[in-house]
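Quick one: the structure is below, and I'll ask about it shortly.
Here the complex is missing one protein chain, while the rest keep their positions.
The block that comes next holds subunit A.
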Amino acid sequence: MALRVARKLAGLVATLLATSFIIFGAAYAAPGDPVTFLAGGKENLTPEYLAAVRAQYHLDDPFSVQYGRWLWDALNGDLGRSFQYNDEVLDLLAARLPTTLGLVAYATVLFVVIGVALGVLAAVRGGRTDSTVVAGTTFATSVPPFVAATALISVFGVQLGWFPVAGGGSFTHLTLPAITLALGAVAIISRVTRQAMVEQRELDHVTVARASGLAERLIVVRHVFRGALGPVVTMCGLVSAGMLAGTVTVETVFGLSGIGSLLVGAINTHDFPVTQAVLLLMVVAYITVTTLVELAQPLIDPRARIERSRA
């Protein structure tokens, strides 16, 4: 057991190390010289001034030295200063994180509730309901987020005026962005739920429960849905973990000031420390959520506990 945990932790550390290297390397290799942005984009700068800036930000050190320094600082909680805002990156993240987390949480609640409900409905009702749900969710996945966002804004924001179309800070501001973000996820989750339920329904123990006189509604809840829970929870976790990356488009379209739009701005202005920090945060969040989902499996399926203690 202890060995298993140790192995798991070592794996996580290795993954983080590798991704941090890739993130740092990508930013380093990106075209364009950050110095011109650091110097404020002024014309006819003297070479001496540029050299001073380069020295201040250690831009002339070899790659490995720069990476090592960045990693060491990051481990000590120092993510550096933004080139663009001249603020601590940590402060920037802290200021913008609540909006993004709120958005992701809102979207997660939406896609879990609606996706699972649609999947259960399709599996239980079958026939017309089933084909409608499948067709609807297929359509939903085929619409790119920015198209969906535009449609939602023009209908619910502009024409009906139910929701504000831009800006953040409140629940209603987050509604349209959350719907946009949840749209594709609803499709995935409803299909996974439907498929898992259909598979579970065919199992012998479900017939056994039916043969013991249990009402159909209880069979669905206690056996079919309960059995489908494993794959559904796993998929919800994976989708919601990947959602942080999805905020990039949605926050930009809706003018929300969160992590996603921060990343877009940072990339456009060659703001390396911010870019690296946001990407790293996204990876850490993804790994954290997927690890939590994996840890939750034995709670859902007792057979996983045995395999664990044997491993």
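Note that in this section a contact is a pair of C-beta atoms (placed from the backbone, for glycine too) under 8 Å apart; a residue touches a chain by one contact, two chains touch by 3 or more; residues count from 1.
Keep in mind that, in the parts below, contacts and distances are computed from a predicted model.
For the chain that does not appear here, its UniProt entry gives the protein name "ABC transporter ATP-binding protein", which is one of "5-methyltetrahydrofolate--homocysteine methyltransferase", "5-oxoprolinase", "ABC transporter ATP-binding protein" or "Na(+)/H(+) antiporter subunit D".
Residue A:G227 is the one among A:G227, A:G260 or A:P273 that touches the chain missing from this view.
Only one residue from A:D61, A:D130 or A:D301 touches the chain missing from this view: A:D301. Among A:L118, A:A209 or A:L280, only A:A209 touches the chain that is left out of the view.
One chain is missing from the display, and on subunit A it is touched by residues 203-205, 207-215, 218, 222-223, 226-227, 300-303, 306.
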